[in-house]
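Everything below concerns the one structure shown next.
A protein chain is absent from this complex, but the other protein chains hold their places.
Showing chain A:
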Amino acid sequence: MDLSWMAWTWPTAAFFAFIALSIMTLGIWEYFSPGGNPRDGIFLINTTRGDRLFISLLGSAFIFLGWLGLMNAELYWPLIIAIFWSVFVFRYV
């Protein structure tokens, strides 16, 4: 099957592999510990593990967009901020 029209690159493939891996990890986590561990975090919204992954990914996307729109420095910095953001979300939100 010719998939050249999809214009795959290694970085974008790695990006989607990371997303798929994150969802699969949550699936396995859910299998062993069902219920999604719902809680009211510091933003006073009720979140499950899946919600927290969604907020981490969406927030990370905007961290990168903000960086690309405003700064001229390397992309390692938003990556570090996004990792801190994700840890914060999984720990406190």
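Assume contacts are C-beta pairs under 8 Å (C-beta built on N, C-alpha and C of every residue); 3 or more make two chains touch, one makes a residue touch a chain; residues count from 1.
Just so we're on the same page, contacts and distances are computed from a predicted model.
Novice: Quick one: find the hidden chain's UniProt protein name among "Aspartyl/glutamyl-tRNA(Asn/Gln) amidotransferase subunit B", "Nitrite reductase large subunit NirB", "Sugar ABC transporter permease" or "Chemotaxis protein CheW".
Specialist: In UniProt, the chain that is not shown appears as "Sugar ABC transporter permease".
Novice: Go through chain A and note every residue touching the omitted chain.
Specialist: 4-9, 11-12, 15-16, 30-31, 34, 44-45, 54, 58, 61-62, 65, 68-69, 75
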